[in-house]
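Let me give you the structure first, and then I'll get to my questions.
The complex appears here minus one protein chain, its other protein chains still in place.
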Amino acid sequence: MSDFQVSVKEVDDVVVIATDGYLNNIGGEKISDICDKHMEKGVNKFLINLEKTSVVNSIGVSILIEIIEKLQDTKGKLAYCKLAPIVEKTFNIMGLTKYSTIYKDEEAGLSDLSA
Amino acid sequence: MSDFQVSVKEVDDVVVIATDGYLNNIGGEKISDICDKHMEKGVNKFLINLEKTSVVNSIGVSILIEIIEKLQDTKGKLAYCKLAPIVEKTFNIMGLTKYSTIYKDEEAGLSDLSA
Amino acid sequence: MGTSPKVELSIPIIPDMELAATQTSEVVARHMGLGQDKSDEIKMALIEACINAFEHSKTEEGQVEINFTIEDNTLVIKVTDQGVGFDENTVKIPKIEQKIKSDHKRGWGLQLIKELMDTVEFESTDEGTTVTMTKKK
Partner (left out) sequence: MGTSPKVELSIPIIPDMELAATQTSEVVARHMGLGQDKSDEIKMALIEACINAFEHSKTEEGQVEINFTIEDNTLVIKVTDQGVGFDENTVKIPKIEQKIKSDHKRGWGLQLIKELMDTVEFESTDEGTTVTMTKKK
């Protein structure tokens, strides 16, 4: 478990953010900054690949709720894929799944989001 | 860090053992058992891919010395590849590298061993 | 080793120090034969209990104590700080519908702990807080 890393790519009109490491406050802020920068440019579809993030905390996840709120203004979308069971459980307990979607993998997320 | 896993494949006359997890006494014994079974069948070249083993202890590594000893009777070879820096350092301190070879990756190891 | 092995951890308030606790719970859970899912639930609850003590206790001592005991088939975890304490009954149950619109997105830790563990108890005075949580095999 070490520092939180992200790699970003754009696929059609979707920004895919792949994370690596513990999603805590610092990790959450990193994701939020990336989304902000893209939203300024008018992008409003984000897919976060959490395959390499098996540990999260509620502060990091709360920041995702902030992103969801911001996206509501432009009818944007936040989605996730490749969640570890405990991360999926956490998202469910917190109710994120009412406002954002979990996909099995990047392919499934992309084909649905960019449709 | 969880249970030690191995997967085994044969490439020409070399047995490649890929490990995953903490190489402690139990991990060492698992590798040793695999080598024993193959030695009984006359195989005497082994390449251990330690890419997914970033933590070892001296008990586990001592068991590799046992394997080296057994292989001396038949002029067999033990080799490793994809070592984390600390694992390579440990092998050097213990002197394993005087009796067995570290390769960068499986390809390098295989091309040299099966020659 | 007795019948009731004990692990005691005293950690300072350092970023990510809660991960020392989760690694410990993982080893203990494996030793007890708990499955990966339960082990992961324990880790998540432990992270939340630790960061609460880190963030909210305002402990001057600067240390948080974590104790693990295995009682029969149950893992008992206590997280103790010597901080200001709080009244659990004044903490609102978070709802995503409200959080989405609110400036205060946080407030999920206690809820997560309760959902993820079998039992959770808070003892809190102005001399500190102990969260006791258990998970059955």
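The letters A, B and C name the chains in turn, as written, and every chain counts its residues from 1.
Following the convention adopted for this analysis, contacts are C-beta pairs under 8 Å (C-beta built on N, C-alpha and C of every residue); 3 or more make two chains touch, one makes a residue touch a chain.
Everything numeric in this text was worked out from a predicted model, so none of it was measured.
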| item | value |
| --- | --- |
| Positions on chain B where the hidden chain makes contact | 1, 22, 24, 26, 54-59, 61-63, 65-66, 68-69, 72, 84-86, 89-90, 93-96, 98-99 |
| Where the unshown chain meets chain C, residue by residue | 1-2, 5-17, 19-20, 22-24, 26-28, 30-31, 62-63 |
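Basically, only the chains that are shown with their structure count from here on.
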| item | value |
| --- | --- |
| Per Cα centroids, the chain farthest from chain C | B |
| Intercentroid distance (Cα basis), chain C paired with chain B, Å | 41 |
| Contacts with 2+ other chains: residues of chain C | none |
| Residue list for chain B, restricted to those that touch at least two other chains | none |
